[in-house]
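What you see is the complex with one protein chain gone and the rest in place.
Presenting subunit A:
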């Protein structure tokens, strides 16, 4: 399971540290850093690209909605808001809410759910579509009409490795035939139409 990174933005030191130590109890997460003001927050998000942002809305002042778009959406973060004020649930829009008075198991439950969603998304993205550069290279050779043996010789790898790559490529793309793979390669500019025999 991929590790999920979390950034905590909360101005109260005690809350920040406390939340951080509670979240550590979840196995596959990594607390990137905790920040206490807006300027620092922007900087760290851009630099470290966390998966989840846990923030107190009072850090954003009045421009919460303005920040949300370029920030949360653009960085594909999940947003969890934390506050002592129960009414934030009505005022703001977020993926989840934590209240100061929530007990540990409640907090863990909320965070864990978001973490699992994120992890699942990451896993799907990984197994879907995106060919590694090695696979792209092999696909290119397949599309050019080379046999497994020829590909193995050219790339200095074993035939067995070529076969494994081919299997993975077919699985990722959902395309089995050589001519189908060729069309994919052309559509994705891996090869040129004139290169195909």
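Throughout what follows, contacts are C-beta pairs under 8 Å (C-beta built on N, C-alpha and C of every residue); 3 or more make two chains touch, one makes a residue touch a chain; residues count from 1.
By our rule, contacts and distances are computed from a predicted model.
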Absent chain [UniProt protein name; select from "Regulator of cell morphogenesis and NO signaling", "Multiple sugar transport system substrate-binding protein", "Carbohydrate ABC transporter membrane protein 2, CUT1 family" or "NADH-quinone oxidoreductase subunit J"]: "Regulator of cell morphogenesis and NO signaling"
Hidden partner interface residues of subunit A, rising order: 173-177, 179-180, 183-184, 186-188, 193
